[in-house]
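To start, the structure itself, in structure tokens.
All protein chains but one are shown at their positions in the complex.
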Amino acid sequence: MLVLVTEDELRPEEAIAAVASPRAGAVNLFLGVVRDHNKERAVRYLVYDAYPEMAEKVMREIVTEACARFALLDCAVLHRTGPLQIGETSLLIAVSSGHRAESFEGGHWLVNEIKKRVPVWKKEVWANGEEWVEGPESLGLQQAPASMR
Amino acid sequence: MLVLVTEDELRPEEAIAAVASPRAGAVNLFLGVVRDHNKERAVRYLVYDAYPEMAEKVMREIVTEACARFALLDCAVLHRTGPLQIGETSLLIAVSSGHRAESFEGGHWLVNEIKKRVPVWKKEVWANGEEWVEGPESLGLQQAPASMR
Amino acid sequence: MTVTVRLFASVADAAGCRRLDLPLTEGETVAQVRARLLERYPQLGRFVPVLLYALDEEYVADTAVVPDGATLALIPPVSGG
Partner (left out) sequence: MTVTVRLFASVADAAGCRRLDLPLTEGETVAQVRARLLERYPQLGRFVPVLLYALDEEYVADTAVVPDGATLALIPPVSGG
């Protein structure tokens, strides 16, 4: 398992290598990329903030759960922080599994849970202003663990 | 669009670069990898054969259909041929889209269609023999286009 | 007794500060520490309806008791990915 919050550029090869296994028939990789717009507004760049120690802890919990639910062989989750330009990768997830279906389902579930539960925040910077996104992914208590709901 | 049948090693960075777009918020990458076993039998290595001209033509058709069905921005499909060792990548698919759900759904659909329709074949080599796989993915007419079914 | 408070994103911008230590009384809850934080930073009041809390990197309810030396994080709605 590899989980990492870092200011450095995320490298797909590193995530793929981290989940390699002779038993793996499938590897799925997801890249969350900085788009040039959001809700029809032009974005200049993004800034990500994180609570790194807790983010990595929550990532580890989510990965452990994903491996069990989807029979994954291994997972890597990397999130970048700091200023990110259009086209740069903010989130990198790799999963390996015996067969392809689990790799797609497990990867998709991981992204969704990470966006809901991991303490990371993005600020959009436009030509004429900026704003922290308080995303539709997490509305108040929705991000809390099941035991608190 | 990038489609390629090649004897050379497949490089994930190349597929990711091929689908890059400033409008992309998500990139999904799938690697089909040589597993050390199949149906509980130890595999030493695989050999892939292809009808390269037709394989690339069918890949282009599938990619065009995928882009329309899943609102994908771009796709890359690369298939390697020749002998492949355990852990090496035989199939590499990248798709880019505005949002993550389409990238997972489009990527999964692409892999399934490629395994059904593209004229590529694998031979399993074991310690004590070898056999061309005539896969459950394509049973006779199932691989033919809808117009022929 | 002290508690370290960590602030992030919009909350840190509003406070102009990402980390501070507050004195802590035995048995105080997250809600009580938050009340004293708001005395110092009243501009954080508008975040209260959407905040979650973590004690030593674990989400907790605001009724949780804060141990001496703990780190209390104020977590606005997350938007990673």
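Note that the chains are named A, B and C in the order they appear, and that numbering of residues resets to 1 at the start of each chain.
The criterion applied here is as follows: contacts are C-beta pairs under 8 Å (C-beta built on N, C-alpha and C of every residue); 3 or more make two chains touch, one makes a residue touch a chain.
All values derive from a computational prediction rather than experimental measurement.
Visitor: Could you tell me which displayed chains border the chain that was left out of the figure?
Guide: Within the full complex, the chain left out of view touches B.
Visitor: Check each of B:Leu29, B:Val43 or B:Ile114 against the chain that is not shown and name the one that touches it.
Guide: For the chain that is not drawn, the touching residue is B:Ile114.
Visitor: For the chain not shown, which residue from B:Leu29, B:Ala50, B:Leu73 or B:Ile86 touches it across the whole complex?
Guide: That would be B:Ala50, which touches the missing chain.
Visitor: Residue by residue, what part of chain B touches the chain that was omitted?
Guide: Here the touching residues of chain B are 32, 48-51, 53-55, 57, 79, 90-91, 111, 114-123, 132-135, 137-141, 143-145, 148.
To be clear about the criterion, only the chains that are shown with their structure count from here on.
Visitor: Which positions in chain A are in touch with at least two other chains?
Guide: Residues 32, 111.
Visitor: Pull out every residue in chain C that's touching 2 or more other chains.
Guide: Residues 81 of chain C each touch two or more of the other chains.
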